[in-house]
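Yeah, one chain of the complex is gone here, protein chain that is, but the others are all in their spots.
Chain nomenclature is as follows: A and B, assigned in order of appearance, with residue numbering initiated at 1 for each chain independently.
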Amino acid sequence: MEMNYVIDTFFAIFAMTLIIFMVPGFAMLEAGLVRTKNVTSVLTVNVMIYAIASMSFMLVGYEYAFGSWDHQTGISKYAYFLFQMAFVGKVVNIMSGGVSERSRILPLALFTVVVGAFLYPTIVNITWGANFLSGTAFDISDMSDLAGCTVIHSTGGWALLAAILIMGSRRGRYRKNGAIQVIPASNIPLVTLGAFLLWIGWFGFNGGSVGAISSKENADAVALTIMNTNTAGIAGAIIGWLMTYFRYKKFDITMMLNGALGGLVAVTAGPDQYDIYSPILIGAIGGALVVIFVPIFDKLKMDDPVGALSVHLVNGIWGTLAVAIFVPEVHMMDQIKGIVVVAAIVFPLSYAIIYIINKIFTLKASDDEQLEGIDAIECGIESYPEFKRSI
Amino acid sequence: MEMNYVIDTFFAIFAMTLIIFMVPGFAMLEAGLVRTKNVTSVLTVNVMIYAIASMSFMLVGYEYAFGSWDHQTGISKYAYFLFQMAFVGKVVNIMSGGVSERSRILPLALFTVVVGAFLYPTIVNITWGANFLSGTAFDISDMSDLAGCTVIHSTGGWALLAAILIMGSRRGRYRKNGAIQVIPASNIPLVTLGAFLLWIGWFGFNGGSVGAISSKENADAVALTIMNTNTAGIAGAIIGWLMTYFRYKKFDITMMLNGALGGLVAVTAGPDQYDIYSPILIGAIGGALVVIFVPIFDKLKMDDPVGALSVHLVNGIWGTLAVAIFVPEVHMMDQIKGIVVVAAIVFPLSYAIIYIINKIFTLKASDDEQLEGIDAIECGIESYPEFKRSI
Partner (left out) sequence: MEMNYVIDTFFAIFAMTLIIFMVPGFAMLEAGLVRTKNVTSVLTVNVMIYAIASMSFMLVGYEYAFGSWDHQTGISKYAYFLFQMAFVGKVVNIMSGGVSERSRILPLALFTVVVGAFLYPTIVNITWGANFLSGTAFDISDMSDLAGCTVIHSTGGWALLAAILIMGSRRGRYRKNGAIQVIPASNIPLVTLGAFLLWIGWFGFNGGSVGAISSKENADAVALTIMNTNTAGIAGAIIGWLMTYFRYKKFDITMMLNGALGGLVAVTAGPDQYDIYSPILIGAIGGALVVIFVPIFDKLKMDDPVGALSVHLVNGIWGTLAVAIFVPEVHMMDQIKGIVVVAAIVFPLSYAIIYIINKIFTLKASDDEQLEGIDAIECGIESYPEFKRSI
């Protein structure tokens, strides 16, 4: 009994540590994808999010989500908190990444407080937590979502959708004649490094969400979960690679990596329940959805510099539906209901909060500020001050 | 009994996770060592290798290597697969790194399929696996090779040797007058980061290869293995540092890091069997071999931008021999036989496969394409598009 407590606590710490690698993971991915004039501010935002979202969650959100600090007894309550805390910043990361290169930092920090203390804990409350909707018609606790396909990825995605609708696109991104200005990523090694740190973090994210490893059954479930997570990432990368290759005869590493991330999101709702081959299909569809939806969002003039809508929102939905398709015991209606209820809470709330923040504190940088770069306006620190720039 | 299963499964997952850090490790190392005009393609190749080699191994190679998915029972079969899968890409990484800056991506992808599905599993089959050579004169299962000094590093090295012989050198590398054009590494921080991610990955590679940690004896063996692995890396770094310093009065960090990697390869065949001082000598010789062989291969006009032949092939051989020198119970003939049989399988097969691939799909980029850079030809994505280049 004590040994189970010890091993499961150790395992939660291990899993949490992997997830924390996603903090530099998101930071490097986004810093590589934006232009050099916005790199410092993107990094600042990533550090800020981790600090503020975690602190808000510790001081307010965690008890609201789970009802108390002592709601479970299988592992150390501190390890349980750490594991849950590692998730919270991700929701804001998804949103902040998608509005890069045009958002100001202080208003983002305010939104981060709201997400960490209130918005994300609300969703956790009704899914994995105390569940104030229990017994009502809106109870979605039957949704099968192991590691947050809807709870985290869609939540972040809906918040991002609201933010993009309110803020609009980056200066010069969509021309009057309908042309789309391509804005190239400034640092491909950072993009690659970031994507792999996210990938490794996903092992902790999904594997740790099994909740325990200290029985043979749980050990198998954890190992299967991590294997399936990895398989979906691989399948997404291959599909992202093939689809762009057959279309453009070029190898687009950003689409390979976003395809991998799409596959990783897609598998996140049920990796412990799939056989080892289903994640190939689930991840491949996830990768394909990224390749398909990135230009669709561009056509809709929804400007998303890192492809977060396609990776997290589209695949958050697809991945949640996939459990019902591939696992007979899971009902499609439970999954759809979960997706809809979360959307119905997160989207309007995010929209209202971001709208108010934008009105009072001006979330969006002006065209002139964007031209100069958010780094100069907000940080006063250049990312690479010694390198001569050609753009 | 169940606790052993749990702990050893957890440990295999831990070890596998460290090995996956070698994916960004190799990617950053190689991206730092090549010129900026080839960085995106090198990164693309690294992502592609991880995805394709792993998928090929999962779908075909793993069962061929081990006979079945259920060949062992001490840990979760999914964790066992993950740990083995983490190795397979390394073999292609060794080869692809050494032909950087002149290889095209699609033919490399085809070779990756062959290695992941067939070539590497063949070598695993006859050493750690089902062993179709059992009972024949070519049975090499008595070779002592804990974590793949021959099985992985030499295998990758022989494939690289074949590739270099077929493809020849980079444009302008060897002048007609016999002079060697020095091509400087483009990003030293990435080289350093990559080398340390590899170093840390090696703890999982070698430590995890002990196979279990759940008895006092195994726990000691794992800890000894990791300590000896680290010691050999340190010794290799120091020797690489001293040898270049005494020769050129400069501190060459690439030689320090390649010396460390040489030491790490050299210790890989027997770190669980050495006392704690032997790895100093084994690693120091490993580092010295790198410093000695890098210019030798250059004299032979075998162009290897990352020093992979010296690090992996030369030290793969040295490290496998070293077990027989430092461990009385291990016979030199078993080690030599293992090295020779693996060479006799991998080199001609790789040569034939790469030859055919090169004939049909043109593995090597033309001089004009190399001049423009592989990134422009194959990827259409610059690695650092905003930085003005002086070269």
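Everything below uses one rule, namely that a residue touches a chain if its C-beta (ideal position, glycine included) is under 8 Å from a C-beta of that chain, and two chains touch if they have at least 3 such contacts.
Fair warning: this is a prediction, and the values are worked out from it, not measured in the lab.
Within the set A:24, A:121, A:259 or A:373, the residue that contacts the chain not displayed is A:24. The omitted chain makes contact with just one of the residues A:81, A:118, A:132 or A:351: A:81. The residue from B:230, B:320 or B:350 that touches the chain not shown here is B:230. Touching the chain that is not shown, out of B:200, B:281 or B:302: B:200 (per the contact rule at the top). The residue from B:213, B:323 or B:342 that touches the chain not shown here is B:213. On the side of chain B, touch with the chain left out of the figure occurs at residues 3, 7, 10-11, 14, 18, 35-36, 184-189, 192-193, 195-197, 199-200, 203, 207, 213-216, 218-220, 222-224, 226-227, 230-231, 233-235, 237-238, 241, 245, 248, 250-254, 256-257, 260, 276, 280, 384, 387-391.
Residues touching the missing chain, restricted to chain A, are 2-3, 5-7, 9-10, 12-14, 16-17, 20-21, 23-24, 27-28, 31-32, 39-41, 43-44, 46-48, 50-52, 54-55, 58, 75-79, 81-82, 85, 105-106, 187, 190, 193, 378-388 (touch as defined at the top).
Note that in this section only the chains that are shown with their structure count from here on.
Chain geometry summary: the mean Cα position of chain A and that of chain B are 33 Å apart.
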